Each structure stands twice: as C-alpha cells, then as structure tokens.
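Take a look at the following structure, please.
In this view, the complex is presented without one of its protein chains, the others remaining in place.
Chain naming follows the written order as A and B, and within any one chain the residues start at number 1.
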Amino acid sequence: MTEAVILARRPAAGRRRRAELRSIVSHLLLVAVALMFTAPLLYALGTSLKPVDEVFTRPPTLIGSELRFENYIEAFQFAPFGRYFFNSFLVAITGTAVVIAVSSLSAFAFARLRFPGSELLFVLFLGTLMVPQEVLIVPMYWLMQVLGWVDSYQALILPFAFTAFGTFLLRQFFLTVPAELVDSARVDGAGPFNIFFRILLPLSRPALAVLAMFTFIAYWGSFLWPLIVIDNISVKGTVPLGLTSFMSQQGTQWHLMMAAAVLAMVPSVLLVVLLQKNLVRGLLTTGFGGR
Amino acid sequence: MAIDTTAPPPKLSPAPRVSKRLRDDRRHALIFLGPSLIGLAVFTLFPTVMALVMSLFDWPVFGNRTFIGLDNYARLLGSPVFRQVVLNTCLFVVLYVPLNLIVSLGLAAWVSPKIKGRSAFRILFFIPVMAPIVANAVVWRFIYQPGGLLDSLSQSVLGSPAPSFLASSATAMLAIVAMSVWQGFGYNFLVFSTAIDQVPQEQLEAAAIDGASGLERFRHVTLPMITPSIFFATTLTLITSFQVFAQPFLLTKGGPGNATATLVLFVYNEGWRFLHMGLAAAAGWVLFVIIMAITAIQFRGQKRWVHYD
Partner (left out) sequence: MRLLDLRNGVVAIIAAGLLVSGCGASGGTSAASPAEASVPPASAPTAATPEASAPEAVSADLTFQFWIGGDADKAAWETVTAVAMADHPGLKITVQGTPWPDYWSKIGNQLSNAGAPCIVGMQSLRLAAYADQLVPMDELMTKYGVNAADFDKSIFDSMKHDGKLVALPYDFGPLIVYYNRDAFKKASIAEPKPGWTLDDFTKAATKLTSGGKFGFTTASIDQEYLSWVLDLSGAEVLDAAGKLAVSSPAFVDGYKKYVDLMRSGIASPVTVAGYDGYVNMLGEWQSGTAAMYVDGPWMVISNRDAVKFDMGMAPMPAGAGGSKHYTAGSGFGISKQCPTPDAAFQAIVSMTGDKALTGLASVGRAYPARPADAEAWYGAAKIEGARETLDYATSHSVPWLTPPNWVQMADLFDRTGLQALTGELKPEEVLQTVQDQGGL
C-alpha cells in the first residue's frame, strides 16, 4: 500500500520538480530575451550620459568614465527642446482630445441611434480606414496651402484627427454596454445627450484609455507630416523634428542626441504605465485583442 | 475590421413611441455624426479624390499645371527606379510582416498568465512602440555604423570588424527590417497577449490532462481561438508596413543606390525635394491600389482560417 502510494507520488513529484525547473529556465530565458530587446534602449541611455569623446570607445561600454547628467541640460541648450516638448504636448493632447470627442460622438450614433442608412454609412466609415494616410500627404499639403495652414498648429492637429478607427473601436465598446441600462434611462426621460455623457462615457473609461493611448503615441511620434508641414522648426517644431537637428554642420552630437531621444520616450512610457490597468480591460472589451 | 463582420447589430429594445423616437434619433444622429462626417469629408474623402485629380496633371510646384491624363502613371510604370521602389517596398513587407507576427505572437505566448512580473515584461516589450521612431532610428544607426555597438562587439569578440550594414545593398534592407520589427512588434504583442488571456484555462488544462505538450496546446487550443486577432493584426500590419518611410529616410535615405528606397520615400522625394507633385500623387495612388488589392485578398482568404465563435 505505502509502496504503491510512494510509487504513485514519486513521478508526480518529479514531474512537479521538472515543471518548476522548466519554469525557472523559462523565466531566465525570458529575462535574457527581454534584455536583448531592451539593449538598444539601455545603450541609448548609457550613451546619453557619456562624455562626448567616449561615445565610440572599444570595446563598447554601457557606462562611461563618468555620468554626465549635464548632457541633458546641454541638449536643451543646443536646440530649443523646451519649445519642442511644449509643442509636442500641445499637439498630442489637443489631438487626442479631438479624436476622442469626435469618435465617441459618432460611435454613439452608430451604436445607439436608429437612422436610415446607418449601416451603409458605417461601412463607408470603415472604408476610409483603408486609405493609407501617407497616400494623402500630397493633396493634404496642397489643402493646407489653400487653407493657409502651412506651418500652423491646426495643420499638425486636425488633418489626421478624423479617423474612423476611433469610431469603430468605441462603437464596439458601446455595444457591450447592456441595452437595459440605456433603455431604463430612456424610460426615465433621459435624452441621448444625457445617456451619452452620464451613462456611456463613464462606463467606457477602458475603451477611451485604449483610444487615448494609441492616439497620443501616434501624435507624439508623428514624423513625416510635421516634417512636411512645419517650416519654422524653432517655433512650431515637435520633438521628432527637433531630434534631427542634432545632425548638423557642427557634427553629430551623439551623446546629446541620445539624451534628447531618451527624454522623448518618457511621456508615452509614463502614459502606458499609468493607464495599464485600464488598457488591458479596454483591449479586452473593445475586441481589439478579442478572439 | 475583422470584428466588424461579427459585431452584433445595434440592439434596440422595443420603444413605446417608435415614430417619435425615430424622428428624434434621426435629428440626434446628425448632431452626433456631424463632426466626424465633416472631418472625414474634408480631410479624407476630398484629399483622396484630389490625389487622383492631381495625379492626372503635370503639377509642378511652380508654374502652370497641365492635364496630361495618365502620363504620370505611364512614366512611373516605365521607370526602372519606380519599379525597384515597388519591389523594395514589397520585399520589406514580405520580410517584415511575418517576422513581426512571429516575434509578437511568440513573445505573447511566452509571457503567458503564468509568468511572474508579467506586466513589467509587457511594458518593456511595448516601450519601442511608444518611443518616437526618430529616436529609435537614431539609436539603431548608432548600433549599425562602423564603430557602433555591433561593430565594437564584433571587434572585441570575434576580432574582426562587422560589415557596414547600412552601406551594403545586401544587408541594408535587412538592417532596416530588423530595426522595424524591434520598433513595431509591440502593438501586435499587446493584441495577442490580450487575446491569449481570454483563452479559457479549462480547455488548456483539459488538453494538458490529455497529455498535450505546451507547444501542442498552443497549436491546437490557443492558436485556433485567437485567429480573429491574428487576422486583425495581420491586416493592420500589412497596411502600415506598405507605408514605411521613417526608417529608410533616417537610416539610409533610400541607399545604397536605390536598395532601400520605398514608395512613401519616393512620394516624399518627388513631391518635396524634386517638386513634381503630380507624379508624387500618382505614386501615392499606386500605393493605395496595392494596399486595397492586398486587403481584399486578405479578406477573401480569411474565411478559410479565421474562426469566429
């Protein structure tokens, strides 16, 4: 009897031990892979703190002979990075606000209002998703010239703020809000505006978080369009444009460029860390990561 | 888009005063949809049509615009440079999309619910997506160039210099693809990661009891359940990868020769540096047509492998 129990238990214990071992190895490997994927970032961080003449030392070092935090100050002195960050924040935040406002309104119409041709219109909306933004840069620039918007904030914000993507994403979410909730509000005499602002929006925080994050990141990193539409970089330039100014006739200031690049990553990283909880829920419920 | 086809139609409960409600809804719909409709009309539909119009003109930045019919398209198709640009773009897509999907799906499966410190890994793998692409490109140029990270590593470990990745036609595109995968896999990683979370644990456990290995469980249980996500991710990745611009612009300017010149880089050069707006618009439309065709094929094919519950 006891022997049988032991016999039965042993392989189980072995299996468990093997599973544990495998889990440890898996964790270690994953850490190694994660390190590999973050190596470029660590390298950038290390370089951003090196003295200029140690940038190209061999063998490569992660950390120079001293940690020069002054590099970060010098980067701001080399180019008006304060201005670039202000512009980038202004554009990214305003742009995100416009996208959320416009898409949530139209998403509500598609999800909760009945009107003729709604399905056809929705398909048309989705169709515009297929138009790659880069195809539009030529006529869009021409439009900016006609409107007199070249080198302006509105040119940085508006042209790509009306994407059907947000509408689609939020509609998916609005549909998951129980109909009874909306109906009982209707019965209580709430108009669509009330329902939209009081019920749907507060419930949609996760979906809004997802949309906000994607939109913010897109605006924050946008490069081609600002490159084309901004003429006066020191006034209207955004961070990505500013980063290119380190390559100049004075030679490439690699250490300063890395310092600025590291700083440029901070806002989005913070955003994702802060929104993380909402994000995962939002991704689940918008069907973004849905099955 | 994938989800669209399965999304439930708006659930409308029977309301007591249907006609009045319909009338109200119509009025309200106009208000709710107004900003979107105007915005899309002005900033998407109109420019799309305008691009087509411009592509039919000799539209120099200065001077007279003349209608030339399809001449711009004929010029493009007859140009060996443009043909190479299209091929380069396709090469990029063919290399980038599968690599991106493999890396993101693999890592998403690995960073499964059982892994400790999961959210830290998630954020870590997502950082490259969040960083401005200019910052990333700068870092990678620094990695690739002689004297940079790879070269120094190769010199200290192997004792011989690494090839000049961006200066050789043979490796330049690969170098750009590698950088792009690193930069871009985070989105799909997040999408897959969320999808995998939704696979019911009971089914996985049942499979495990039946003796299925981890890999088998992934293949036969997880993978079929997340096909909609894979379809969604593939479609978006395809569309965006055809529009690759910043990487070649910042790393190689399309060189050496034309080895890394892509369609959007071509549009940018023609339109802004060489001042041929009509030709640039035509090249943009060619890109649009390619993307539409690929997406159509994608949607056609989906029925065979995408399983919606």
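Note that a contact is a pair of C-beta atoms (placed from the backbone, for glycine too) under 8 Å apart; a residue touches a chain by one contact, two chains touch by 3 or more.
Every value quoted in this text rests on a predicted model; they were computed, and no experiment measured them.
*Asks:* Which residue from B:42, B:153, B:212 or B:275 sits in contact with the chain not drawn here?
*Replies:* In the complete complex, the chain left out is touched by residue B:275.
*Asks:* Return the single residue from B:30, B:49 or B:81 that touches the missing chain.
*Replies:* Of the listed residues, the one touching the omitted chain is B:81.
*Asks:* Please identify which residue in B:45, B:68, B:99 or B:167 touches the non-displayed chain.
*Replies:* The one listed residue touching the chain not shown is B:167.
*Asks:* When the complex is taken as a whole, what residues of chain A touch the one chain not shown?
*Replies:* Touching the missing chain: residues 53, 56, 74, 77-80, 141, 145, 148, 150-151, 227-228, 231-235, 244-245, 247-252.
*Asks:* By the contact definition given up top, give the residues of chain B that touch the hidden chain.
*Replies:* Touching the chain left out of view, chain B contributes residues 61-63, 75, 79-82, 145-146, 164, 166-169, 252-258, 268-269, 272-275, 279.
Basically, only the chains that are shown with their structure count from here on.
*Asks:* For chain B, which residues count as touching chain A in their complex?
*Replies:* Residue list for chain B touching chain A: 1, 3-4, 7-8, 10-13, 15, 21-22, 24-26, 28-29, 31-37, 39-40, 42-48, 50-51, 54, 107, 110-111, 114-116, 119, 121-136, 138-140, 142-143, 147-149, 152-153, 155-156, 182, 190-195, 197-199, 225-229, 232, 239-240, 242-243, 245-246, 249-250, 264, 267-268, 271-272, 277, 280-281, 284-285, 287-288, 291-292, 295, 309.
*Asks:* Touching chain B in the complex: which residues of chain A?
*Replies:* 23, 26-27, 30, 33-34, 37-41, 43-44, 47, 56-60, 101-103, 105-106, 108-116, 118, 121, 125-126, 128-143, 158-164, 167-168, 171-172, 175, 179-180, 183, 186, 191-193, 196, 217, 220-221, 223-224, 228, 239-241, 243-244, 254, 257-258, 260-262, 264-265, 268-269, 271-273, 276, 279-280, 283-284, 287-291
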